[in-house]
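The following block contains the structure, expressed as structure tokens.
Excluded from the complex is one protein chain; the other protein chains are retained at their positions.
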Amino acid sequence: GYVLANQVSELIGTRANLFIDGKHRGASVKNAKKISENEYAGMDVILVLGGDGTLLSVAKEASNLNLPVIGINLGRLGFLAEIEREEIEEGLNKLFAGDYEIEERMMLHAVLLDGKETTALNDIVVTRASSTLKILDLDIFIDDEYVDDFKADGIIIATPTGSTAYSLSAGGPIVDPSLNSMIVTPVCPHKMYSRTIIVPPEKTVTVKCKAAIDNEAVVAADSEILGKLSGNETVVIQIAQKNFKLIRFKGYKFFSVLHNKLVKKES
Amino acid sequence: GYVLANQVSELIGTRANLFIDGKHRGASVKNAKKISENEYAGMDVILVLGGDGTLLSVAKEASNLNLPVIGINLGRLGFLAEIEREEIEEGLNKLFAGDYEIEERMMLHAVLLDGKETTALNDIVVTRASSTLKILDLDIFIDDEYVDDFKADGIIIATPTGSTAYSLSAGGPIVDPSLNSMIVTPVCPHKMYSRTIIVPPEKTVTVKCKAAIDNEAVVAADSEILGKLSGNETVVIQIAQKNFKLIRFKGYKFFSVLHNKLVKKES
Amino acid sequence: GYVLANQVSELIGTRANLFIDGKHRGASVKNAKKISENEYAGMDVILVLGGDGTLLSVAKEASNLNLPVIGINLGRLGFLAEIEREEIEEGLNKLFAGDYEIEERMMLHAVLLDGKETTALNDIVVTRASSTLKILDLDIFIDDEYVDDFKADGIIIATPTGSTAYSLSAGGPIVDPSLNSMIVTPVCPHKMYSRTIIVPPEKTVTVKCKAAIDNEAVVAADSEILGKLSGNETVVIQIAQKNFKLIRFKGYKFFSVLHNKLVKKES
Partner (left out) sequence: GYVLANQVSELIGTRANLFIDGKHRGASVKNAKKISENEYAGMDVILVLGGDGTLLSVAKEASNLNLPVIGINLGRLGFLAEIEREEIEEGLNKLFAGDYEIEERMMLHAVLLDGKETTALNDIVVTRASSTLKILDLDIFIDDEYVDDFKADGIIIATPTGSTAYSLSAGGPIVDPSLNSMIVTPVCPHKMYSRTIIVPPEKTVTVKCKAAIDNEAVVAADSEILGKLSGNETVVIQIAQKNFKLIRFKGYKFFSVLHNKLVKKES
């Protein structure tokens, strides 16, 4: 990636000051000053070189600081990246010309009983704690209303952004990224009638681990483990207060990107 | 049904003036004056005795006139009805005591090329015109953006209210009725990757019949046929301007009604 | 197609006598004698120029006469055709060299109450009789055992060959063509727990239209309408006595054909 980072640095030239964050302090990129991870404040744009995973990993900090993000796709799929590898020069020119729009993407906020909390751009996933193959037994509530119990491998609460990620693999629908909502999908539910539920953004989704012995779950936010749930413990999920800001060049088409990346690259 | 209608009339007594609409002019119900179908104006409430189908059949007129509707469920499932057959007296008392809330439900508006238009509370369905078993070939657009072509038996554009009806049978998700959105689900799509798409209420869904010979579709709104689509013709679907107003007693629980009606009665 | 038919005729030259069947009596193909449709007897091979639909249309007669069939794919997908358009010369050479194997494909046999009967290579479909959008109400039996009632748009009983056709669109699995079995899949079932059922070849599947008013279904075999089902009428489906014989060149790979045709061409 550092060859590419240097190429990007050269293409940017004197048009901007370049910084490299703490996760990549080993990188030697020309004209780029190194910063520690908590020094994003004061930046104008975060430029991510990588796949969607890399982009997800800066989402929390970027949204906290209201910093817009643009991705150069080095990964396989890269739904979120706006610039493909072969369009870097053109993309940077549009960026510096201000020829772009900011697309707001809602995020989720999750809190555990012990106070641990985080935000996620794709999804909050409750899944089996280990490889014991024991099925989970979960109660789901929307606001104060009991929905159902799910004996399942897990449950996914996705944003519209995450609706094309793990949620889709579990059978969930594709949700237009401008429709703020939570997409609740069980993974391998025992009950044959279980379906995805689409929840409005002003409501709260609570997942509760039932009090059975050995009923232990892991909660992950964008694939990062946040903590565990044992019997009677809950994770409470709401829409986050701050959005993630994606830089999109004018003419960005959600469905053609979807088709090109999801269908063509996968076949 | 008329035994029940008379029972309802007696239970209402002098608390209200009762009218019977033109569709049921054959009915002899005590104390009920007959009106023609276009005389709903000036009424306070429409009381529907029947299943969801009967309730759907007054939705268009009721929403036009901003009249709230309450259903007494004589059908098998009856998601929309608030009063079950065994709770009529109690239900009417709550109604006259004003012990209820109005639940707003969005509707869809569909227009054909020839100007025919209608609204629907559950769904707009594009389906095969006859029993020739010929598959349809449809292009779908969201606003001006081309989504994909669907070779399928048909396509369903549902409201959240309709998400628990035909849309669910075709594999669609359950959408909380307070989340205004359009749920676009293909019926038996050829393409294995086709999924439900959830569209925000400010966008427009256009279904276009491709120009192939014998590619003829029927458009139906809440199961009533609106018209036909031949090659290159479209149906344009948006959220309707007026909502449907359902009377709900306090304490109404969407998910427990769903579970009781969808799961228990079906098993 | 007749340009191609003449090209095939030339490539065959004197290696075989060529006949054209009654459905294509308008075709003028060099060196090809015209026969009526019931004169296939005495032939060695049926050569089909077209898509899977064309091939399906000779399946019944070919299996009756134990005649092997080879297809030249002019259609879009063509799972059954062995020769692609760009490989005709090579394919014909293999055919005349005897460098092939016969792949046996089971067929289905369907009988209506009035005695009408037929066979099908892909599927027997029970579907709505008209475009009234009325849902069907069907009882399913396997041998004498009652399975369930299906309120649905229809039901598909497919062969393994048909498992990659309409049955797949309705959510059915892919069945290895060498596993004789019947794949029973409802189309848009009301009951959320309805699933595909795989039935062994020695059993009988009976579909019965319930006795409700307006409950009228059409029965189709390989998309050809066989007849209607009204209240209490049945269609009885079993494995046919005779197989369909497909000519396959050595090295034919089911899953790579599936992947190339089903996934790549569709994306």
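A, B and C label the chains in the order they appear, each numbered from 1.
The definition used in the following text is that a contact is a pair of C-beta atoms (placed from the backbone, for glycine too) under 8 Å apart; a residue touches a chain by one contact, two chains touch by 3 or more.
This one's a predicted model, so the numbers in the text were calculated from it and none came from an experiment.
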Option from C:I102, C:L179 or C:A211 whose C-beta touches the chain left out: C:L179
Residue of B:I12, B:M43 or B:M192 touching the missing chain in the full complex: B:M192
Missing-chain contacts mapped onto chain A: 125, 127-131, 133, 152-153, 166, 168-171, 187-193, 218, 220, 223, 225, 262-263, 266-267
Touch list for chain B against the chain that is not drawn: 192-193, 195, 263-264, 266-267
Where the unshown chain meets chain C, residue by residue: 142, 145-148, 160, 163, 168, 172-176, 178-179, 181, 183, 193, 195-200, 203, 253-256, 259, 262-263, 266
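Everything below uses one rule, namely that only the chains that are shown with their structure count from here on.
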Intercentroid distance (Cα basis), chain C paired with chain B, Å: 38
Cα-centroid distance, chain A relative to chain B, in whole angstrom: 35
Multi-chain contact sites of chain A, meaning residues that touch two or more partners: 193, 195, 263, 266
